[in-house]
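Next up is a structure, given as structure tokens.
With one protein chain withheld, the remaining protein chains of the complex are depicted in position.
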Amino acid sequence: MNKLTILSTAAAVMLAFGATAIAYDGTKCSEPGICWEAKPGFPDKIKGSKFDPKHSQTELNKQDISMKAVDARNAKRAANFKKTGKWVF
Amino acid sequence: MLNKKIKSIYKYIGQCGLLVVSMLTMISPVQASEALPDTLRICASSDEMPYSNSEQQGFENALAQVLAESMSLPLEFVWSDKAAIFLVTEHLMKNECDVVLGVDTDDSRVATSEPYYKTGYVFVYRTDKDLDITSWKSPDIQKLKNIVIVPGSPSETMLKAVGKYESNFNYVKSLIGFKSIRNKYIRAKPTKLIGEIVSGNGDIAHLWAPEIARYVHNSDTDLQMVMSQQQYELENGDIVMQHYDQSIAVRLGDDALLQAINKGLASAQQKIKIILQKEGIPLL
Partner (left out) sequence: MRKKQKISIISSAVLLSSTIGLFATGIVSANDKLVELQKSDANWVMQGKNYSADKFSPATQIDKKNVSNLKASWSFSTGVLSGHEGAPLVVGDMMYIHSPYPNNTFAFNLNDPGKIVWEHKPKQDPAARAVACCDVVNRGLAYWPGDSKTPALIVKSQLDGNVVTLIAATGEVHWQVETGAIDMGQTQTQSPFIIKDLVIQGSSGAELGVRGYLTAFDIHTGEMVWRWYATGPDADIGLKKDFNDANPHYGQAKDLGMRTWEGDAWRIGGGTNWGWYAYDPDLEMFYYGSGNPAPWNETMRPGDNKWTMTIWGRDADTGLAKFGYQKTPHDEWDFAGVNLMMLSEQKDKNGKMRKLLTHPDRNGIVYTLDRENGDLISANKMDDTANWLKKVDLKTGLPIRDPEFSTSMNHRSRDICPSAMGFHNQAMSSYDPTRELFYLSINHLCMDWEPFMLPYRAGQFFVGANVWSYPGPKGDRQRGIGSGQLKAYNAITGEFAWEVMEKFSLWGGNMVTAGGLVFYGTLDGFLKARDSDTGKLLWKFKLPSGVVGHPMTYTHKGIQYIAINYGVGGWPAVGLVFDLNDPSAGLGAVGAFKELARTTQMGGGFIVFSLDGKGPYDDLSVGEYEM
């Protein structure tokens, strides 16, 4: 009886180990829609790791700034169009 | 040459499958030789002025000449019609030739000699432009419109750092014919780049000094050439180097050849200096 228990825990441990070794299959959800887990040997957060791409904050901000400028130019064109009936690009 | 060759490769890793593949093929085992070859086989571009061409008008052709004499070896140029950034991966690594001039001293793909000169990226502008520019931090930088740079070089990184990349976007693309550098290496001819400054089309250039020194010196228009500061720190802490040591490359493990080259360089030091000075390269 005792032997059997030991055996079965060993099997359970191996199973658990095996499961992590098989790794990523994208189906371990911590909540609906959040299922990703890092591959074995890779960090689940890359900041500060050797995979940290160290993006520049200035570069990250650029799309927002650019889009605001685009929208402002478009809004001006549309307002002028409404007023004059002529589209000036 | 180093910067064309190496710095841009680092850059291109981010953009260009092509070069990375070339770097991979280079890892394939190459035979290292213990013995000294009986000719000095130099990998050289047939059309990459001012470094080299098949008429041997480049300053690296002259340097090779001097080196061979000093090493007492017959000189053989192995010509390549590929761009010089491919000399290491496409020719040296494939044993088609044994020596490449003008690589960065810290290029880990190859074994490098003692540095034989050091120079950097320079600003070039017309003297009559009335500019006061000694570094990327100079206030006059912000007044500039068209800035001549080589895509993928540290100059491009600097353009981003000083906030001029976007306003200069179309202009830089025009220098390479609006082609995408992601799929293919495209070299903007240095004569064209300096021509932009001479014509007044470009306000200022920031380029690797050896690449353009000859054309700056030969220009009928009065041009200023200002050496960049050694390095810049970006806001994320990364350092952008502007000065680089230049070495001669052999395959990893070609120790006998490397030793002989180092000896040859040492005894030819004075002659090398004269060639570089004649070329107009500001030495550091």
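Letters A and B name the chains as they come in the text, with residue numbers starting at 1 for each one.
The working rule: a contact is a pair of C-beta atoms (placed from the backbone, for glycine too) under 8 Å apart; a residue touches a chain by one contact, two chains touch by 3 or more.
None of the values given here were measured: they were computed from a predicted structure.
Trainee: Among B:Ser180, B:Gln259 or B:Gln277, which one touches the chain that has been omitted from the display?
Mentor: Reading the full complex, the residue touching the unseen chain is B:Ser180.
Trainee: Could you pull out which residues of chain A are in touch with the chain that's been left out?
Mentor: Residues of chain A in touch with the missing chain: 22-27, 29, 31-36, 38-39, 42-47, 51, 53-56, 59-60, 62-64, 66-71, 73-75, 77-78, 81-82, 87, 89.
Trainee: Of the residues in chain B, which ones touch the absent chain?
Mentor: Missing-chain contacts on chain B: residues 13-18, 20-21, 160, 165-166, 169-170, 173-174, 176, 178-184, 236.
Following the convention adopted for this analysis, only the chains that are shown with their structure count from here on.
Trainee: Please output the residues of chain A touching chain B within their complex, sorted ascending.
Mentor: For this pair, the touching residues of chain A are 54-59, 62, 66.
Trainee: Which residues of chain B touch chain A once you look at their complex with the stated criterion?
Mentor: For this pair, the touching residues of chain B are 160, 163, 166, 234-238.
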